[in-house]
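Step one of this worksheet: look at the structure below.
Only a single protein chain was left out; the remaining protein chains are all shown in position.
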Amino acid sequence: MKKDLKQKIGVYICECGGNISDYVDVEKVAKAVENEPGVYLVQTTMFTCSDSAQIEIIEGIKENNLDSMVVASCSPKLHLLTFRDVAKRAGLNQYNYVHANIREQCSWAHSDRTEEATDKAVRLVRAAIAKVRLSESLETIEIEAKNVAAIVGAGVSGLRSAIDLADQGTQVYLIERDHFVGGRTAQWGKLFPTNEDGKELVERLYKQIKERENITVFTGADIQSLDGSVGDFKLGVKISPRHITGACDEETSDQLYKVCPQETDDEFNFGLTKRKAIYKNYKNAYPENPVVDMDLCDKCGECLKVTNSNINLEQEAENITLNVGAILLNTGFDPYEPKDGEFGYKTIDNVITLPQFRRLLDMSNGSLEYNGKSIRDIAYIYCVGSRQPDGENKHCSRYCCTSAIQSALNVKSKYSDVRNFHINRGIRTYGKQETCYVDSTKQGDVYLQFFEKSFPTLEKIGDKTIITLNDALTDNETMEVSADLVVLVTGMVPRKEDTVAGILKVPIGSDKFYNEIHTKLRPVETVIDGIFIAGACQSPKNIRATMASTLSATAKANSLISTGKIELEPIIATIDTNLCEWCGKCDELCSYNAFEKVEIDGKMVAQVNKAICKGCGACAPICEVNAINIIGSSDEEVEVMIDAFVKDVQFIEDHKAKEAEKTVGKTDDTEKLKKALPEIGKKILQSLESEAKSVPEIAADIQHPADDVLYYLMSLRKYGFVKETGEINDDEYYLYELKQ
Amino acid sequence: MSLPINHIIGLLSDNLKLRKSVLPLSKNSITGWAKGLNIPKNGNTVLYTGHMYQLMPSIAFLGKIIGMLENSALNKTLGLGRFFNKIINVSMFITWPSRKMRNLYDKRLRNIAEMLTRSGVEYGYLYGKEMYTGALIYDMGVDDVFIKHAHRVYQLLKDNGVTSVITVDPHTTEMLRDIYPKFIKDYKLEVKSYLEVLNEVDIKLNNIPDKDVVMHDSCIYARGLDVLNQPVKILEKAGVNILDLNDSKKLTQCCGGPIESLFPAKSVEIAKKRVDQLNKNGCKEIVSMCPICLFNLQHAAENTEIQVKDISEYF
Partner (left out) sequence: MSKLNPDFILEFSTDEEFNPNACINCGTCSGLCPIGLDALPRKLSRYIVLGLEDKILEEKESYFQCLLCKLCVENCPTQVNISSNVRTARNYINRKIYKI
């Protein structure tokens, strides 16, 4: 044995105010472990996590000069850090403390078998003691971190994040793939729920960006490569040029749009309009200068003739490397594009998507027209591309009910004779957005509802499209709605052209959006240290939710890199370079890419990047020469734990003997218990006297709700009054009978 | 075969239009109850009966006749009836309910009036000038006829200098308090139910019931006019024990009366259900506070040991 064993171990067993001690006999546990090798002191406490108990433990450790400690209490998820802190305050190294979980794993899991729960607790505590004996003092790994962040995507999420990080003193690179910032928000015109204008929102944010010197904005910028790890990433970015080298005022821009002969569908308006090779997304888009789309430009040279155009068609793309401590992904979403023929999309000419309708509405002036025809009756078909029973998008896109209804409000306030028909699958205008729904019913909108088992069908007759559906709100009666325009309320899907995910190795969830570590507890961190996600790239979100996640990612990133150093857990994999022969299996297996191949003394071996390794242990068993050890879970440590765990526990045997002695007393107990039963318990027993019954049958017999019966029946089962017969009745319910 | 709704509504609304009441009765049967009470002929505050107690025996009687028609070929003649009704008052040909029954309803009005007087409330009565409010016609949705009539009633009150009325039934209260203002510009009238008035003064009951009672709240009082606790307090102050009931107060169930004239059979069915509900805890005495409820529940409780009383019978 290579290590110095710990000699003075303190063991603290928690009662958790009855949560543990009602089922686990903590005194017995204390007795059973007091003679374990190395144990100096064993204490039971009512609430180990309470301040007073912590102080007592600290004083005890100091007084008795203990060298390590074991706490047996709740799950380490709850209080591991609490007791590490206790250890530190008592002058111990925090890794000379080992935790045993005797609440979730003993008292709660086995509340019906108290003796066995106690037995299991003894074994767990013994294993913890065996482990702590071998424990070593470890220091946390400290690495340097650049207080510089790269923010990928300059939608409202990225813009806001840049401003906040910059204000906290971080140097920010804002990397936008498009040539203009703002993302999708600028496309929607008036935004729910406040009717603010999307373009104005973007303008406000961009102006704040411009006021801050520690933000650099790159547009036309594409991530090419990533090296390094948290605190010290190296991000390769390719910057496409604008081809306009100096200021280009509005007048000049207008002239350029005029002379340029090359035309294509304008993506910003979802193909409703055309744009030239020289273009801006919209008039006040930022940055101010237009851009030349070289994929479209055939270098005819017309633009060069415009005075003061400052055009340079030969400008080259630039590759740069950014050295940053953290990366925030804010790359947003795409609207769902229906398949050809899906609800008449592209096959019926007055069927458009909600994003198109938002653009149409934003651009319309004086009259509402589509394809040259004026529009009065608008039908909205909901959940297109979301909540698909058969397709792959199972999610609800969350924004669209509200957006469709807000569109109906907007269109009606602009053109009062319009009539709206909402053909939905249940309206989800949650939270404050519900007021949109209420307002829409007040303005006379009509709601019809279909179920996923029968989708509406569309047919064009004359100028009108007739939508036929079974209206669930009118007894599934077949109903025909005639509309001048059909708006498909399309959902949000992940970006189709996603170049970053592959390069950055961000995990993708089953819904294809970027995945966080834990939906509830760690919603903006990814499994890769130093890479955060926020906004609609993570899941469908409206702007409010986008901002909430953005600000939390920003705060997380700031707390990680702002001090210039990062502390990491020392519990990681280590390589015995004497044994390692570099077969590369560990490298293939590691999900985090923590292994590197290095040369040591003329031999190729594996090396673990301390900043990347999570200590998950997946690699250890794969190594054929056993060169990998996980600190804190070495083979030796695991073996002694197993030994300690399987050792006999004496008192159980004693107890069984005693039980056998007093069988008479036992029946007394049952009689007493029986008397103390609540009325319904007695009725259940009575009802079972004649024959075995299922829960519904008992319920019908004694005239009590079935859920009550189930609850009391389970108590009766626990106390040994009834048992299941093992059979089921015709309705497939289990039968219960009296236990003799 | 169901009833020709159109003809019944037509007949009733023609009557209101031509004869100012859905069922024009003789002056004597409208004002007879007040004989000998010496109520002043005018005053700023008047007791406004709205004819509901007086009409009830006749309307109910009509209901019975219609009920007989409901399943007979005779109901076709109602159309003819409506035609003639425009020329002569067809109601005159209907055999009226017994004098005895009318006396009972009159007695309730007398009780209310006497109780008000005994408790020191001052009020007048418009006698023959008083008009039905048109409640039934409003409920049937004949708005144009109703609106004209409402103006007539309001004009009458204004002409007689009335600024405040005490009503005796929920329907009249609702009309004068909540419905008229919707149709009449600058409408100003203080409207209180006698239950609200009596609740504010000291009163003494002469006929305190000797057993526990259960309350049948009027739908309109309870849900529309917030007359909820006043009747309870009036009885409780006199020491009457009122049994609790789930389907009461704001969740009270209708007596079925409002559809008496169009769907008599259904109306009785609902009334029977309500009596059963009221009798749930075995209580044998039901207190009502609306002549329609009173009649309908009594009708449903016929041939049982359950008694239905108007609250005024305790006065």
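A and B label the chains in the order they appear, each numbered from 1.
Just so it is clear, a residue touches a chain if its C-beta (ideal position, glycine included) is under 8 Å from a C-beta of that chain, and two chains touch if they have at least 3 such contacts.
Keep in mind that what you see is a predicted model, and the values were worked out from it rather than measured.
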| item | value |
| --- | --- |
| Among A:137, A:347, A:478 or A:499, the residue in touch with the chain that has been omitted | A:478 |
| Listed residues B:24, B:43, B:57 or B:256, member touching the removed chain | B:256 |
| Candidate in contact with the missing chain, chosen from B:245, B:270 or B:287 | B:270 |
| Interface with the unshown chain - residue positions in chain A | 377, 419, 421, 438, 441-442, 444-446, 448-449, 468, 471, 473-475, 477-482 |
| Positions on chain B where the hidden chain makes contact | 2, 5-6, 9-10, 13, 138-143, 219-220, 223-224, 250-254, 256-259, 262-263, 266, 270, 273-274 |
